[in-house]
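What follows is a short report on a single structure.
Removed: one protein chain of the complex. Kept in place: all other protein chains.
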Amino acid sequence: MSSDIRGLIASRVAKELKNGDLVNLGIGLPTLVANYIPEDVQVYLQSENGMIGMGPSPDEEHVDPDLFNAGGNPVTILPGGVFFDTALSFAIIRGGHVDITVLGALEVDQHGNLASWSIPGKFTPGIGGAMDLVAGAKRVVVAMEHTTKKGEAKILKDCTLPLTAQGRVSMIVTELAVFEVRPDGLWLTELQPGATLDEVRQKTAADYQIAAELQREEAKSAV
Amino acid sequence: MSSDIRGLIASRVAKELKNGDLVNLGIGLPTLVANYIPEDVQVYLQSENGMIGMGPSPDEEHVDPDLFNAGGNPVTILPGGVFFDTALSFAIIRGGHVDITVLGALEVDQHGNLASWSIPGKFTPGIGGAMDLVAGAKRVVVAMEHTTKKGEAKILKDCTLPLTAQGRVSMIVTELAVFEVRPDGLWLTELQPGATLDEVRQKTAADYQIAAELQREEAKSAV
Amino acid sequence: MKPIVEAKDIISKIPNGATIMVGGFLNAPETLIDALVQHNVKDLTIISNDTCYENQGIGKLIHNRQVKKVITSHIGTNPETQRLLAAKEIEVEIVPQGTLAERVRAGGSGLGGFLTPTGVGTVVEEGKEVITVNGKRFLLELPLRADIALLQASIADKAGNLFHKKSTKNWNPLMAMAADLVIAEAEEIVEIGEIEPDVVHTPGVFVKYLVQKERSAVL
Partner (left out) sequence: MKPIVEAKDIISKIPNGATIMVGGFLNAPETLIDALVQHNVKDLTIISNDTCYENQGIGKLIHNRQVKKVITSHIGTNPETQRLLAAKEIEVEIVPQGTLAERVRAGGSGLGGFLTPTGVGTVVEEGKEVITVNGKRFLLELPLRADIALLQASIADKAGNLFHKKSTKNWNPLMAMAADLVIAEAEEIVEIGEIEPDVVHTPGVFVKYLVQKERSAVL
């Protein structure tokens, strides 16, 4: 995935963060979201291994051997931050105190199901905190490339891989589009710059409805 | 209950404490046990409201408004003590980390059942930490006067009052005797100074066996 | 930055019939309690360790007939609660202390319940599901949550992080997680950074409003 695409996705996700939110960002692309948080929005970043108020990575000479994030990378703590043990960390996660979590996905489907942790026989790293985060966070946002490297759809009618959780995804952000999972199904609500309804249609295997604004825009551009 | 009787009971219970034990003493008579701990035995006293290493009551001018025990009385903390919240306090209690708890009783029976918290219609102070302590401590010692003020037996075949827990009492210490609850039933194992097998028999409504040493002693004194 | 507000202003938002968790162990956040008495909000359900002493702490709410129900471990220190219970003028749900603490923790931790050995074979068992695990019987106890939690802290920083000195931790860190609106009364409110991240007892993200404890209300 090019850094342009990653930046595009991460910057769009960042717009979902509200002042005062407690936020958990998954490893990889979701971590980049922290770079795009607007200056007037103050959020608290949580790390599963036991902190709230996680700050950016230090430069090499300021690495603290006692201060790592859940990915094992050196980080810092911001003023007002807190450290705690793993049980409290997941009590916070499971207890609905995390306002928004951003995770990658192998597959996501129109029912809000997420598959992100296993490709049986090929990829079995374990579950980590993903199942708790997806079960417990108030909002689950999937941030991922729209298709696999081979160009296959990752947004499906039904996930085929082992699930991380059932029906917990509320938003999907890709380099092409933004989808929302609503009680009446999946909705395409935004196109990313340069993307077309047609391209999204070709690269998405799920059934979805299209927000009225987008239909109007397409009607206009078809004129 | 005279202070002689209370001291007799408390000092006998104190002999059950072993070096390094984590100990929880109930309100009232059991609290007195702390005064009789041998000098060469170091135990840690826990208070349900959240401390280990509780020390004696301070004199009036050293009362700390932030340092009370579970009975609401001012106490002190010994070097090496720890404060914590109520959830951890009862995790410690329920989790079997308390080596011995000493409690009073309204009734106790030959099956190790304990009734200590309610006389329906007359006395309903609530449960407090008693049920957790009796369910969780490794050893439960009942410290009480042998009979009610009216002279009725409190050591019964079966408790009649609402139970605190089933089958958890391991020892009963009164001003007359010491009983142990064993897999094969209740055993009278010691007489307190001045007490006789006969007096215990009259004032105890439970079935119990008598330790061989005591039978031999009685045989001797009958000669 | 958490708003530092007047007790009477924030308490005036509490409606009749609210369920309120109150931190403390034979005491309570007195400034907030006094504001509740002043506001005279009614039909409250109080979740707390005890009902303090007669006309002290939670006892003031009891005395002022503002409490419909208490869920608590112990009312032995407050004869008025016992009298009202006998007269059927108050509802009292007695819960073993450790079970009550764990129910509050479960409510704040997203757990659907837990299995405890406490109360098996006693009246506490009545109406509850008994589940046997590895041959041992446990009661299934359910989580507790509240609309509001009123907490006490020795020190609060302006991010809402709380430090509770000595034996004053008790229920405060637990209840902070288990209510929709958390208000903490602090003896001292300090700048962010003055409480070390390693020694915070109650993380600030749980706390919505801070109230300065009134000096006269310090016991």
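Should a chain be cited, it is by its letter among A, B and C, assigned in written order, with residues numbered from 1 in that chain.
The working rule: contacts are C-beta pairs under 8 Å (C-beta built on N, C-alpha and C of every residue); 3 or more make two chains touch, one makes a residue touch a chain.
Note that the structure is a prediction, hence the values are computed from the model and not measured.
A.B. asks: Which chains here would be touched by the one that got left out?
C.D. replies: A, B, C
A.B. asks: Specify the residue from the set A:70, A:155 or A:173 that touches the hidden chain.
C.D. replies: Selected residue, touching the omitted chain: A:70.
A.B. asks: Who touches the missing chain here, C:21, C:35, C:106 or C:192?
C.D. replies: C:106
A.B. asks: Given the contact definition stated above, which residue among A:12, A:94, A:146 or A:203 touches the chain not shown here?
C.D. replies: Answer from the full complex: A:94 touches the omitted chain.
A.B. asks: In the complete assembly, which of C:37, C:92 or C:115 touches the absent chain?
C.D. replies: C:115
A.B. asks: Residues on chain C that touch the omitted chain in the whole complex?
C.D. replies: Listed in rising order, the touching residues are 102, 106, 109-117, 131, 133, 136, 138, 140, 142, 163, 165-166, 197-199.
A.B. asks: On chain A, what residues meet the omitted chain?
C.D. replies: Missing-chain contacts on chain A: residues 47-51, 64-70, 72, 77, 83-87, 89-90, 93-94, 124-132, 135-136, 162-167.
A.B. asks: Extract the touching residues of chain B with respect to the undisplayed chain.
C.D. replies: Its contact residues with the unshown chain are 22, 44, 51-53, 77, 79-84, 90-97, 135-136.
By our rule, only the chains that are shown with their structure count from here on.
A.B. asks: If you check the contacts of chain A and chain B, which chains show up for both?
C.D. replies: C
A.B. asks: Determine, using the mean of C-alpha atoms as each chain's centre, which chain is farthest from chain B.
C.D. replies: Looking at centroid distances, A is the chain farthest away.
A.B. asks: What chain pair shows the greatest number of contacts?
C.D. replies: Going pair by pair, the biggest contact count turns up for B-C.
A.B. asks: Could you tell me the distance, in whole angstrom, between the mean C-alpha positions of chain A and chain B?
C.D. replies: 56
A.B. asks: Approximately how many whole Å separate the CA-defined centres of chain B and chain C?
C.D. replies: 30
A.B. asks: Would you please write down the residue numbers of chain C that are in contact with two or more other chains?
C.D. replies: 105
A.B. asks: Indicate the residues of chain A shared as contacts by at least two other chains.
C.D. replies: If we look for residues of chain A contacting two or more partner chains, we find none.
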